[in-house]
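A single protein chain has been removed from this complex, and every other one stays in its place.
Now for subunit A:
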Amino acid sequence: MLVLTCAIATLSTAAACSPEPGALPGAPGSTGQGIIDRAPVATAEAIAASPTASAIKQRGQLLIGGSLDAPLLSQQNPATGETEGFDATLGKLLAKYIIGSPDAKIVNSSSETREALLQNSTVDVVFQTYTITPQRAQKVAFAGPYLMSGQAIATMKDKTAIKKPSDLNGKKVIAGANTPGIEAIKQQAPNADIVSFATDPECVQALEQNRGEAYVQDLTLLAASARLNDKLQIVGEPFTSDPYGIGLKLGDDAFKRFVNDWLVQLQQAGIWQQVWKDSLGTVVSGEAPAPPAIGSVPGS
C-alpha cells in the first residue's frame, strides 16, 4: 500500500510540475475575445473559390489537429475548458474567417498521426508547431510559415560545461520524443547520447534528476519551462531555424491560397502581432518579431 501511496503522491507532484493556471498564456480575458472581434471574415467570393472552405462553412465547424498540452501554444485551461495559446488562438481566428464565428474543435493529434489525420480528412488543418520540411511537404501541403522558432539548449544553472551545441558531443542529452530537437542534436553533435521523454514536463524533470546534462527543445517551450523553474537556464541562442506551417491536405491548392491570404490579412492588420504578445510574448522579452513572409521556406 505504501508503494501505491507514493505512486499517487508522485503523480500529483508531477501534475504540480505543469504550469500553474496563473502562468497560462492569456490569462482570463486575453483568450482573445477582443482579437476575435477584430479578426477578418472571408468574403463570399473567397469562400466560393475554395471547395474545402465552402464545405467547412457548411459544416459550421473547423476541425483542427492540435495539442491540448503545449503551454503558450495550445493548452487547455482546466478552469474554463478553453484551449489557449498562439496556435489555438490562430485556429479560432481561422474558424471565424471561414464560418463567421470562432467555432473550432481541436482533435488531439500527435506527431505520429497528423499526416494520416490530414490524408483521411479527419481534420481540415493542423496547427501544431508543425515544422515545414521538404520531406513532409511531399505528404502534406503547408500554408505559411506562420511562426519562426528554433531549437535551443537548457541546462541546470549549476552546470557550466555546455555553452554551444558542439559541447553536447559525448554527453547525455534530453530531447522531447518526436521533436525536431532529436535531428538537430544529431547534426550538431553526432556523438551525443540522446534520451527522449514523451512530454515537456517529463523532460524538465529528467534534467533536474540528472538523467541528462542538457535539454534541447524549441526555444518557446524552453522559455515557458524556464519561467516556471528557476533552476533552469537557457544557454546561448537558438541554433536551428524551424519554420512552423499550417498542415493542409496535399494538393488542395485553392485552400492553401485561401489560408495564405488569411495569414497575410492577419499580419497586415497587426492581429498576428497581438496574438503573439498575448501568448509567447508573455515569456519572451521585447516586441513581437516581424511575422515570417508567406512561402519563404522550401516546402511552403
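Criterion: a residue touches a chain if its C-beta (ideal position, glycine included) is under 8 Å from a C-beta of that chain, and two chains touch if they have at least 3 such contacts; residues count from 1.
Following the convention adopted for this analysis, contacts and distances are computed from a predicted model.
Per the UniProt record, the absent chain's protein name among "Cytochrome c oxidase subunit 1", "Glutamate transport system permease protein", "Pyruvate dehydrogenase E1 component alpha subunit" or "Heme lyase CcmF/NrfE family subunit" is "Glutamate transport system permease protein".
In the complete assembly, the contact with the undisplayed chain comes from A:Arg211, out of A:Arg211, A:Arg257 or A:Lys277. For the chain missing from the display, the contacting residue among A:Ala46, A:Met156 or A:Val195 is A:Val195, taking the whole complex into account. As for the chain not pictured, it touches subunit A at residues 1, 3-4, 6-7, 9-11, 13-14, 111-113, 115-116, 133, 135-136, 138-140, 174, 177-180, 182-183, 194-198, 202, 205-206, 209-211.
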